[in-house]
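Left out: one protein chain. Kept in place: all the others.
Letters are used for the chains, namely A and B, taken in the order the chains are written, and counting of residues starts over at 1 for each.
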Amino acid sequence: MRRLLLAIPTLLVISFIIFAILDLAPNDPTGNLPMTVPPEVREKIRVSLGLDQPMHVRFGMWLIQFFVNEPLNILHEAFGISIGDATERTRILSWATRSPVIDLIIQRTPQTLWVVGLSYLFGILIAIPIGIVSAYKQYSWFDQVGTFISMVGFSVPTFFTGMVAIIIFSVQLKWFPMIYDTTLSVDSWQNFVTQVKQMIMPVSVLALYNASQLSRFMRASILDNLNLDYVRTARAKGRSERVVLLIHVLRNSLIPVVTLIALGIPTIFSGAIITEQIFRVNGLGQLLIIAIEGADIPLVQTLTFLFAILIVLFNLIADVVYGILDPRIRYD
Amino acid sequence: MKNIFTLFITFTLVVSLVSFVHAKRGSDGQLNLLYWQAPSTMNPNLSGGTKELEASSVVIEPLARYDEKGNMLPWLAEEIPTVENGGVSKDLTSITWKIKKGIKWSDGTKFTADDVVFTYEYCTHPDTGCSHTNYYTGISSVKALDPHTVKIEFNVAKPFPYSAFVGYNTPIIQKAQFDGCQGAKAQECTKQNFYPIGTGPFKVVDFKPNDVIVFEANPNYRDPNKPAFSKMVFKGGGDATSAARAVLETGEMDYAWNLQVEPEILTKMEQAGKGTVVSAFGTAVERLMVNFSNPDSALGENRSEYMGGNNTRNAHPFLSDYNVRRALSLAIERQILVDAGYGQAGKISCNVLPAPAIYASTANDECKTQNVAEANRLLDAAGWKKGSDGIRQKNGVRISILYQTSTNSVRQATQAFIKEMWKQIGVETELRNISASVFFGSDPGSPDTYQKFYSDIEMYTNTFSGTDPEAYMAGWTCSEMPQKSNKWAGNNMPRWCNPAYDALSVKMSKTAALKDRIKLAKSMNDMLMQDYAMIPLIHRGDVSAHSNTISGVRMNSWDSELWNIADWTRK
Partner (left out) sequence: MTDIAKFEELSQEAVSKHRSLWGDVWIQFRKHKGALTGVFVFSFITLAVFIGPYIHDIDPSAINFKKRNLGPTLSHPLGTDNIGHDTLAQMLAGGQVSLAVGFLAMMIALILGTMIGILAGFIKSLDGPLMRLTDLFLALPILPLLLVIILLFRDTLRTLYGPEAGIFMLIVFVIGITSWMHTARIVRSDVLGIKEREFVTAAYSIGTRKSRIIFRHILPNILSPIMVSATLGIANAIITESALSFLGLGFPPDFPTWGRLLYDGANFIQITPSRVIWPGLFIALTVLSVNYIGDGLRDALDPRLRGR
């Protein structure tokens, strides 16, 4: 609990540093306008976005909007509880779209959770068994093949695997669409099939990437534990290999994997920038990259800060899980 | 007899109507467009980006448009007002537009002159932050004389009065919908900005910013048989190459916009036989800007600052020499740049004003052929001798150029070629690429903007909208020089200052006859070119691709590419 409370000032500091970086960064919200828009018009646009205010005023505004106005607004919209006058409250508005940032984020979350979330889940599901078998049968052909695939999977970036997948499966074989349709609502069997079809490529490309990283750490961790005294003790006691491996070794080997998963879950919400771009999934990752390119500070600030909250939260959760996996680890 | 005659007339009329109308509204199903830069809003007044202008052009429309040849067409207006037909006053201080009768908004209400007046008031309100106020400069009032007549009055005589409500930059929005959204409130009218009511062939049914827009045929569109498509999906995201692939190779999409991709890639994709690459030329010219002031970082605050006179007090160490500038231009073989980077979307250009054709000068054609020998001769004669490292120098100044541009694979290829070409005349080049949002952003705190120009040469494309070059050519007058005192806001990147040029610019703003305006514009162009204030490279076209199943696409560089989407059909 004390650690949770300590997280709040940390987050405030993080939010300020993020804001300062965004403010210092040399990109400009009018940078992507065509050349035909003259400089004085650009200046007026900047003023209309509130960029003429000093930095601390804008940061203060954002803090109030994020911590007071937006939660109150969610209360109002979701439960009909209104505190104060809802119409008077200013919401965090994105500069590029002139619409509330929170609405944009809500709109983008489903496709990101589906594609990035599922790929992460599959990544974990593939990586853990592969890691276990690779370590237990170290230097067997299975381990060698697994090592090779995971190294290639990690060192070849997703922009490349994604493009190759499109050329093979969309252009040549015509099995899957190369463009993800975000307007598709899964309300019939047929639409469900379409949804699965359009998810296969992005999910597998990302899952390969995630699995290759995780399986390496899993393998290393199991290898470390296999030679420890307690394993020998357990074996000596006549426990079956399966029990030794799956209960004793796995439990202790999961610590670094839990760390990685805790680091990974927040990134699900930040989306996968490259994969989303390639398949036009247009989730949170694409939202973030467009906002950064367009210097849409309120949007970048809010997205990054939500991401920061998740990072801090999941790292705290990981610490708790360590204690469960290995009761000797205590925090006092 | 008379009856038979009428019968005959009616019969031919019916026949001609029937043969004219094969397609009915909505009979061709769904149309899929792919814009790899996705629109962030449907209200072009609040964005100004080309992608938003394109998307909104199928919903909201101006009084007049440009066709693919750059001719003005009456759109919501009855005709183009001119002095001859009395639409423009003799003293050129007012223009009166007559609006077509019977035009309805997509919600069924009538389109009137009040909407036009409102559009003007909306955009010119000081707190709206409208991106297109420059189209309304010089206007003193916009009045509705009656529901079908709008009169625009100017402060001074306007020789070219067709900037407001002409072309896709200034379409008309509905007063009933946007009332209350003027000024600071404009930012908060999300619903209105995303779902504008229009008079165009389509209406918005679902808008997901930066992702996808779903349109339906407008039930109240003025032509009862158009558009041929009942639904249109306007998808965004990704990159240009894969956008081309989706039309040309997989056929998932019917139209892809802005495909600035190496020409051999497009040719290869086109071989799949699913689609066609189309291009159209407007006024865009890829050019090298020459810095006349000294960008040396040791100068601190005075880097690239103009300091009076013909830049003599802070002159560039070698680019202020006419011979060096001319040699740099002569050493470039422009055809290579076209072949490698642009293909059918580029032509050699020796002018900064290459179009409309009536304005194109032929006085500068020297640049069309590379002439390394002449370039070397010029430099030798001017005393720039090759040093031991093969780089020319004079009085301790080496011709070593820092050459910057935005990040874009075609631009980087162009840079590599030019570096190699300049090597042949003993010029050393360091290349730099800067992220487009920084380079074209005008953050006064950033050293990397194209206005600050902290390098010797920079490359980008500039253009102007519409067909009148007056404002564009005024960009190279002395007062337009970006500098500290004006926060680097200005179009005269070379910091090139010539009183004779300024005089021509003033003269042009007071000249009405087209013949004289052409002469003036040409001589201004020649002045810039012959002093090598800029080195033009390529007249750039827009490139898009459409599926072979779509007909009616008339690629347009002067207006929205979707300007005639009501006429598109599926074969």
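Following the convention adopted for this analysis, a contact is a pair of C-beta atoms (placed from the backbone, for glycine too) under 8 Å apart; a residue touches a chain by one contact, two chains touch by 3 or more.
All figures in this text were calculated on a predicted structure; none of them were measured in a lab.
Residue in contact with the omitted chain (choice from A:V47, A:L72, A:L113 or A:I167): A:I167. Note on the undisplayed chain: of the listed residues A:S82, A:T109 or A:T147, the one touching it is A:T147.
Of the listed positions B:V88, B:V277, B:I434 or B:M481, the one in contact with the omitted chain in the full complex is B:I434. Interface note for the absent chain: among B:S409, B:T463 or B:S523, the touching residue is B:S409.
Touching the omitted chain from subunit B are residues 241, 261-262, 264-265, 268-269, 297, 336, 340, 407, 409, 412-413, 415-417, 419-420, 430-435, 438-439, 445-448. Interface residues of subunit A with the unshown chain, by the touch rule above, are 3, 6, 10, 13-14, 17-18, 21-22, 24-27, 139, 144, 147-148, 151-152, 154-157, 159-160, 163-164, 167, 213, 216-217, 220-221, 223-224, 227, 252, 255-256, 258-260, 262-263, 266, 289, 292, 300, 304-305, 307-308, 311-312, 315, 318, 322, 326, 328-329.
Heads up, the rule we're going with is that only the chains that are shown with their structure count from here on.
With centres taken as mean Cα positions, subunit B sits 38 Å from subunit A.
Looking at the complex, you find that subunit A touches subunit B at residues 24, 26-45, 47-49, 93-94, 96-100, 103-104, 107-108, 163, 166, 170-171, 174, 177-179, 181-183, 276-282, 286-287, 290, 293-295. By the touch criterion given at the top, residues 34, 38, 40-41, 43, 46-50, 126-134, 169, 184, 186-190, 193-194, 206, 208-212, 214, 233, 235-239, 242, 245-246, 249-250, 252-253, 272, 435-443, 445-449, 451, 460-465, 487, 489-491 of subunit B touch subunit A in their complex.
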